[in-house]
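Here the complex is missing a single protein chain, while all its other protein chains stay put.
The chains carry the letters A and B, assigned in the order they are written, with residues numbered from 1 in each.
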Amino acid sequence: MMEYIPLDFPFLAAALLVGISFYIIIFKKNLIKLIMGIAMLAAGVNLFLVSLGYRAGGTAPIYTDVPEGPMVMSVPQALTLTSIVINVAVLALMLTMVIRIYRHTGSLDSEKSRRLKG
Amino acid sequence: MLTKIVRTVANQLILFIVIFGLYVIVHGHITPGGGFQGGAVVVSGIVMLLVAFSSQELKKLLRERVLSIVESSGAVIFIGLAFAGIGTVFFYNLLVGTPIFGRVPAIGPGPGDIWTGGVIPLMNFAVGLKVIAGLSAVVLALALFSGGEEVEE
Partner (left out) sequence: MAALITHSPILIIVIPLLAAFLTPLIGMTSRKARNVLVVVSLVFVAFLVFALARDISINGIHVYTLGATSPDLSIPTGFMVPVRIILEVDGMSVFFGIIWAIVSLAAAIYSLSHIASETGQNRFFTLLLLMVTGGFGMMFTGDLFNLFVFLEIASIAGAALIAFRTKFADTQEGGFKYIVVSAIASLMVLFAIGLLYAQYNSLNIAYLAQVIQYTTLDKIALGLFLIAFAMKTGMVPLHLWFPDAYSVAPASITGMLVITSHACMYAAFRICFTLYGGVINAPVVGWIIIIFGLLTMFVGVTMAVFQKDVMRFMSYHAISQLGYMWVGVGVGLAVLGNPGLLATYGRDAMSGGIFHILNHALYKPLLFFTGGALFHYTGTRDLTKMGGLAHKMKWTTILYIIGTLSISGIPPLNGFSSKILIYESVYQFNPILTITGIIVSILTLASFTKAFHSAFMGAELPEYKEVKEVPRSMIIGMVILAAGIVFVTLFPSLIVDWIIHPAADALIDPGPYISAVTGAIP
């Protein structure tokens, strides 16, 4: 059954995630929804990075009980891991700022809590 | 503070979570894992404690000065290990061939040898230390912050 699933599925899923997240970032007004949109964009890009590292017939570069076959060089996995770590820091920073904005202005709406204009 | 059942279970489970997290950190060069992954597992255990007990209780356990010192020394150890090979090039793996973590792994399938890898396991320890201190400071600060108090200098 596995041969009938086309190999493009992960890329379509990543493109769908990126598209939906851009819609959320541009059109939604709630600040928490904006942060969720950025988290979803990060998830889409990470999925794209992992799925482009697929090599048919390769095995993971771990020595314990490894089956026969060539081992892949795990560069895309390292890129994805670094991206996940960076996004953890970015999301923590954004959440802190949103909590402070809410404390100072009392609203999570991006139109009502604006102070800088012009 | 949640009920007595939750607190007791959390008290028993935290040991296993911390051991598993440290296992993931230490075996980072032979199995999937490493500094950040193991540190995140330990911090998830701390989040469990934060939910079971209140953040005020946890503030007495994890003092801010201790977390700051541990975090900074983790980073300084990492950069110091990278500087150790500056005789050749920065980040040079100078422990290959020496008895400390210096064996070359045998080619072919088999159980992994923990004493391989050179400087990499030591860097995993430093990064794990930094991640545990840093992320638990972040989690604790957010919990205290939404409860209403600020963390001043």
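The criterion applied here is as follows: a contact is a pair of C-beta atoms (placed from the backbone, for glycine too) under 8 Å apart; a residue touches a chain by one contact, two chains touch by 3 or more.
Computed from a prediction, not measured in an experiment: that's the story for all the values here.
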Selected from B:9, B:61, B:86 or B:104 as touching the chain missing from the view: B:86
Candidate in contact with the missing chain, chosen from A:7, A:52 or A:71: A:52
Footprint left on subunit B by the chain that the document does not show: 65, 68-69, 71-73, 75-76, 79, 82-83, 86, 88-93, 150, 152-153
Interface residues of subunit A (partner: the chain not displayed): 18, 25, 31, 34, 38, 41-42, 45, 48-49, 52, 75-76, 79, 82-83, 86-87, 89-90, 93-94, 97-98, 100-101, 104-105, 113-116, 118
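Operating definition for what follows: only the chains that are shown with their structure count from here on.
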Gap in Å, rounded to a whole number, between the CA centres of subunit B and subunit A: 24
Interface residues, subunit B side, partner subunit A - complex: 30-32, 36-37, 105, 108-112, 135, 138, 141-142, 145-146
Contact set on subunit A toward subunit B in their complex: 60, 62-67, 81, 85, 88, 92, 95-96, 99
